[in-house]
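Below: one structure, written as structure tokens.
Note that one protein chain of the assembly has been removed; the remaining protein chains are unaltered in position.
Up next is chain A:
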Amino acid sequence: MRELSIREQSWSLDDEEHLVGDAERLESDDPVKAATIQYSYAKI
């Protein structure tokens, strides 16, 4: 009936400081798009 996807809830950095996991949305310049209402993410 509806196409539902669940976003990755964890994020991490590798040894080269690259994001690991599906966190590209969180880097958006649009704060609404980048919003994660769980307050667990920090930008470079």
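Things to note:
The rule is simple: a contact is a pair of C-beta atoms (placed from the backbone, for glycine too) under 8 Å apart; a residue touches a chain by one contact, two chains touch by 3 or more; residues count from 1.
Definition applied: contacts and distances are computed from a predicted model.
Remark: of the listed names "ABC transporter substrate-binding protein", "NAD(P) transhydrogenase subunit beta", "Succinate dehydrogenase iron-sulfur subunit" or "Crocagin biosynthetic protein CgnE/B domain-containing protein", the one matching the undisplayed chain in UniProt is "Crocagin biosynthetic protein CgnE/B domain-containing protein". In the full complex, chain A contacts the hidden chain through residues 1-7, 9-13, 17, 28, 30-44.
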